[in-house]
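Note that one protein chain is taken out, while the other chains of the complex remain in position.
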Amino acid sequence: MLLAILTISLMAGLFGLILGYAAVRFKVDGYPLVDQIDALLPQTQCGQCTYPGCRPYAEAIANGEAPINQCPPGGQATIVALADLLDTDVLELNAEHGEHPEIPLVAVIDEQTCIGCTLCIQACPVDAILGASKRMHTVIAGECTGCKLCLPPCPVDCIEMLPVAQTIDDWKWAMPQGIGELAHGG
Amino acid sequence: MAAERHSLHRFHGGLQLDGHKAESLARPLREASLPPRLYLPLRQHIGDPNLPLVEVGNRVRKGDIVAASASLICASVHAPSSGTVSAIEPQPVAHPSGQADLCIVIEVDGDDEAAPAEPVDTGKLEPAELIEKICRAGIVGLGGAAFPTSPKLSRARAHRVETLIINGVECEPYITCDDILMRNFADEVLRGVAYLQQILAPDTTQIGIEDNKPEAIAAMSRALAANPLAQTEIVPVPTIYPAGGEKQLIQILTGREIPHGRLAFDIGLLCHNVGTCVAIARAFERGEPLLSRIVTISGDNVAAPANFEVRLGTPIAHLIELAGGYLDGDKVHLVMGGPMMGFSLASDAVPIVKASNCILAMRDATIPRAVGPHEECIRCSKCTEVCPANLLPQQLYWHARARNFERTREYHLFDCIECGCCSAVCPSRIPLVQYYRAAKSEIRAAERAQYRSDRARARFEFREKRLAQKKQREEERRRQKREALRRKREGDAAAAPAEDPVQAALERVKARKQRATQDELS
Partner (left out) sequence: MNPAASPPSVASGRTLQRFMLQVIVALLPGTLIYAWFFGPGVLVNIALAVIFALAFEAAILKLRARPVTTQLADLSAVVAAWLFALCLPMHAPWWLVLVGIGFTMIAGKHLYGGLGFNPFNPAMVGYVVLLISFPVEMTTWYLPYTLGGERLGLLDSLAYSFGLADVAQWDALTSATPLDRLKTELGQGLSVEQLRSAPLFGRLAGAGWEWVALGWLAGGVWLLATGTIRWHIPASLLLAVFAIASLLHLVDPASYASPLFHLLSGAVVIGAFFIATDPVTAATTDRGRLLYGAMIGLLTYTIRAWGGYPDGIAFAVLLANMCVPLIDYYTQPRVYGDS
């Protein structure tokens, strides 16, 4: 009896020591959850999730304050990636926050109509609009995330959201279909 | 002779295929007539597309440069014949998507008037200058990949090239354009090789030719015997697909493998196609840019398969006509390139580009994968046996199909050369290569999206920081203002309670002005 207790305690102590050592020796400095979530968000900075930018939304998700289905630009792919990272259920995109655009959008300023008020420049979260007071403005198409935040402030409604022009380089080979996928009405 | 002493190596897998070479070799090489219109796509190789240098209505002469790019990986486009630029607009191009892309359309006048040629005095120029000439001549690899030749040469020069390999293997069935080129222009091929030797100064040069082309080997050997080149040998290589792949040919000739993510010149080797050598020779000797190439027209649905010297931009329909037309016009399946790696074309309006080595007109029935879904994989691993990169094609397939792209990378998806051996042997007729191409394009699209979102994040964070700094500066200024005011008031109260209030107000204004100038200066 005594021997058994002694053996068990000794083993427990030994394994405890090994585990303790391993915890120190093999410690992984996983980069914080917020960064990992932020890396999955599309960085449109559009605020459609009701948070002022992608990082604040990432913080809210990390703190459990927001569900993972509030990002329309990311769409279902982002939701799946987030669910995978956080090990939660995959949700449908919450339609209250908007629809996922199939082709990314880019803002285009009608330069004839623009009065040079700089309001859109102040609204752009990624500094993608170039211009000065009383001078015509233009969008740097390559930097525009298609967030639409420049639309409301424009007093003359001269900004339009257009789908990004698709070239041959954007074309993707389609996944073939197996006999099984066909049956599921794919 | 030298060839017999050469010890060859093997690569993993590969296939013995029916050559189907005799069909197009039965007729001699012919020059294709000029079509009424030439279509020159601006995007003919990887890297940025070229920009047009002409406008609609401009008259161009044969050899005039019509499009170029400032990018590092560049090859200009020249007018293959004289005429008028009638449009710069989207036209069907040779691309698996079947989409249209921007082309310069030249209405051919038939005079074929040439721009004055400037032959290159190769003896007087430095290698770097010769490379510049090759760039101006718009020369790309004519083996089918169409990678611009000049950046390849200048990057290789930065390394030391021990062995220059000239690729005359042409391992894909049906294609015979290199074969007929070597038979007809062996001297020019060797002169091109000599120029490459001048540029690269390799220790040795090996010209690999598949042993199913005895006439080409004989012609090249005769030419080499007549004008010997230092340390140059012609090496017949066994006929096994894909021996003509750059990596495989290097493995056969040298026994060496190119490490992951590196290029041939990283291990002191460089590969060029025989057609490219002829293009270089012509560019230097005649001062003629790349205006035409030899194209094989073959397949079981064309009346008289043959090889043609074709002006770039010639629509395929024009060539099919020259080759006697279709046998069964209702059931045509057009392929650009060989049957293993080529892609299907949506129409015969597509023009010949620098990369077009072969046009196959097949009957629909010959194309095994034209219709219907494939059967399921039974893990028989025939694909693994034939893979020249020694990959596990079926693991790649399972993960690609499950869209588990991270895993496909772990299984070396990007080492796949898309040779099609695995698809060809699959008993379930799974289009494996298409799975890999689909997976690759998804991964590349995701990488582009990631790049964009990283950039957007950086810009957003920078803007946040800038706004925060601005706010902080403003607050600091307000605080200083309040501080100054308070100190002033305290000082006033202590020193001169009975002072003239008007004087005090003036003083304040003066002080404020002073501060403003200071602020402006700072």
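Order of writing sets the labels: A and B. Residues in every chain begin at 1.
As a working rule, a residue touches a chain if its C-beta (ideal position, glycine included) is under 8 Å from a C-beta of that chain, and two chains touch if they have at least 3 such contacts.
Keep in mind the model is a prediction, meaning the values are calculated, not measured.
When you scan B:394, B:408 or B:453 for touch with the missing chain, the hit is B:394. When the missing chain is restored to the complex, the residue among B:146, B:235, B:319 or B:433 that touches it is B:433.
Note that of B:258, B:304, B:317 or B:449, the residue touching the chain absent from this view is B:258.
The omitted chain makes contact with just one of the residues B:29, B:360 or B:400: B:360.
Contact between subunit B and the unshown chain involves residues 11-12, 17-18, 96-98, 173, 247, 251, 257-260, 262, 333, 335, 339-346, 360, 362, 366-371, 375-382, 384-385, 388-392, 394-395, 411-412, 415, 420, 423-429, 431, 433-434. Taking the complete complex into account, residues 173-174, 176, 179-180, 182-184 of subunit A touch the chain not shown.
We adopt the following convention: only the chains that are shown with their structure count from here on.
Subunit B makes touch with subunit A in their complex at residues 43, 93, 95-97, 99, 101, 373-376, 400-401, 403, 430-431, 434-435, 437-438, 440-442, 445, 449, 452-457, 459-464.
Those residues of subunit A lying in contact with subunit B across their complex are 38, 41-45, 53-55, 125-128, 143, 145, 167-182.
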